[in-house]
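Have a look at the structure below, then the notes.
The complex appears here minus one protein chain, its other protein chains still in place.
Let's look at chain A:
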Amino acid sequence: MLKIDNLQAEIGGTRILNGLSLEVNAGEVHAIMGPNGAGKSTLAYVLGGRPGYEVTGGSVEFLGRDLLEMEPHERAAAGLFLGFQYPVEIPGVSNVQFLREALNAQRQVRGEEPLSGGDFLKLAKEKAGLLKLDMDMLKRHVNVGFSGGEKKRAEMVQMGILDPQFAVLDETDSGLDIDALRVVGEGINAIMRAPEKGVLLITHYQRLLDYVKPDYVHILSKGRIVKTGGPELAQQLEREGYEAVAA
């Protein structure tokens, strides 16, 4: 469902992605691991269409469409979800208002009826419950004053509400305590484990992969995939480190 071919991208004239290729089929979970600065977040942002991230070569096909031709909000409506490494605070805008407008904007693009206030709140309550996030948190402004772990859990509540077909999750596990890690892992499975869905899981640690079992593990280094394996690759990495495994 996602096919990245020889992708090259720059930020401010500096080449960050160097011919990255990767294919994720429906029903699969792929993990991407790699040292700091390898380009993992850059890949996530390029897939999301962040301004300033310039694609200079290669292609990305998403559900049969040219992803790179689409505006960021169109990508979301097409079913792509980006879980941010650093979720953004939006003072003055409540989670409830933000997510309801976002969901209805997506539904409109897909030709679906908007969700009423009541139906939306029901949905939000259900997903907040799934992630064990207090519903009161959703009445607060988006990520404002949330702890690091709360932000990550709120990201997953957002994912649950928006119900994407494909999720790119950038270090969703970092900042989570041990219990929260399990809740988030189970949440990802509940929301995204389906034959028609796919996940690209960017992480530094094996722990999350104990809950969300990847079908493939890729090592990203210096802007490209340098090694691909099964779940055992993540374990080997944890034991031996990048230098030994990906050299």
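Note that a contact is a pair of C-beta atoms (placed from the backbone, for glycine too) under 8 Å apart; a residue touches a chain by one contact, two chains touch by 3 or more; residues count from 1.
Note that contacts and distances are computed from a predicted model.
Peer 1: Refer to UniProt and select, among "SufD family Fe-S cluster assembly protein", "Xanthine dehydrogenase family protein subunit M", "4Fe-4S dicluster domain-containing protein" or "ABC-2 type transport system ATP-binding protein", the name of the complex member that is left out.
Peer 2: The record names the chain that does not appear here as "SufD family Fe-S cluster assembly protein".
Peer 1: Given the contact definition stated above, which residue among A:7, A:22 or A:77 touches the chain not shown here?
Peer 2: Of the listed residues, the one touching the omitted chain is A:77.
Peer 1: Pick out which of A:18, A:59 or A:97 touches the chain that's been left out of the picture.
Peer 2: If we include the chain that is not displayed, A:97 is the one touching it.
Peer 1: Given the full complex, what residues of chain A touch the hidden partner chain?
Peer 2: Within chain A, the residues touching the omitted chain are 48-51, 71-73, 75-77, 81-82, 84, 87-93, 97-99, 101-103, 105-106, 109, 158, 162.
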